[in-house]
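Before we start, here is the structure in question, set down as structure tokens.
Missing here is one protein chain; the remaining ones are kept as they sit in the complex.
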Amino acid sequence: MELKEEFFRIYANLPLEERNNVVVIINQQPISWNIAYIEIKNSTKLGQQILKTLKDLDIL
Amino acid sequence: MASVLFSRPSDDVTLNYLYYYSKELVSVSNSLGHKTINKEKEEANKKIILSVIEKQKPEFIMFNGHGSSEVICGHKQEVIVSAKENPGVLKNAIIYSLSCSSASVLGPVSIENGATSFIGYKFDFALGKDTESEASPKHDKIAKMFLEPSNILVDSLLKGKNVKRSIENAKKKMAENIDYLHTTSNFPEAVYYAPFLFSNYMGLVAHGNQEASIN
Partner (left out) sequence: MKEKKENIDELKKEIVIERLRQAPPTVKIAFGSLNEFMNRDELIEQVEKETDIGKRIVKIQLEYLKSFKRGMLQGE
């Protein structure tokens, strides 16, 4: 499965309260699941960085 | 009916929570007609506990207490059972150790030395607390999330369920409580306790005979 699809699958199953919590830090910026979703959905450069980092962390 | 031993120190805030929650289990054990030996507070020490084990040979022992991967402690953190010194004292008993990570080393070593089953946590046991219930552990709605499953485990054993089933019952309750922490709006900090309860869920294990039960 592509990383993007994997992220969306995981995000869909997250408890709603957890979605507001930080899941990764990129360029010293804390990123919540919700922000990650928007960036990844919009195929931004930040979204790509988020996917790669989540993979490196084995969260994806 | 079985012979059951409870070791329940209460000399610090954390142990006091375990002490309060396990009080109900002593009552349950008595009401079921088990020969119930309750050693609490300063009596939960090495000399008394080991003497009871030697003389009464309890079939089930519940230890509340601090500990580590290799030891279970009692009153004032005195080591009662150690993987290196006396694991054989647990021979022929089903053990439930509500103390940090004792299932990781002491658990398997006790089985090698004749214990029937050793139920415990392979990681540090985490306990959450409601700051508004400082003086009243029994009314602490957050601590309940963490300790209620532990009580269900022991309650199941006391009522004759085997080790495997008792753990399943406890984990089922933990899962329900994690779901509750994820969804409740009753207290805003609930979701932050979920990872710690999840750690307890992942850490709860049993070594030895999973089909064993208290007669």
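Going in written order, the chains are labelled A and B, and every chain counts its residues from 1.
Convention: contacts are C-beta pairs under 8 Å (C-beta built on N, C-alpha and C of every residue); 3 or more make two chains touch, one makes a residue touch a chain.
Please read these numbers as outputs of a predicted model, since none were measured by experiment.
Student: One chain isn't shown here. Among B:G128, B:P149 or B:G208, which residue touches it?
Tutor: That would be B:G128, which touches the missing chain.
Student: Using the document's definition of touch, tell me which of B:A2, B:I37, B:C100 or B:V154 contacts the absent chain.
Tutor: Going through B:A2, B:I37, B:C100 or B:V154 one by one, B:C100 is the residue touching the chain not shown.
Student: If the missing chain were put back, which residues of subunit A would it touch?
Tutor: 6, 10, 13-15, 18, 20-25, 30, 53, 56-60
Student: Mind pulling the subunit B residues that touch the left-out chain?
Tutor: 12-15, 17, 66, 68, 100, 123-131, 175, 178, 188-189, 192-196, 198-199, 201-202
Operating definition for what follows: only the chains that are shown with their structure count from here on.
Student: Residues of subunit A touching subunit B in their complex?
Tutor: Listed in rising order, the residues are 15-18, 21.
Student: Any idea which subunit B residues touch subunit A in the complex?
Tutor: Against subunit A, subunit B makes touches at 179, 182-183, 190-191, 194.
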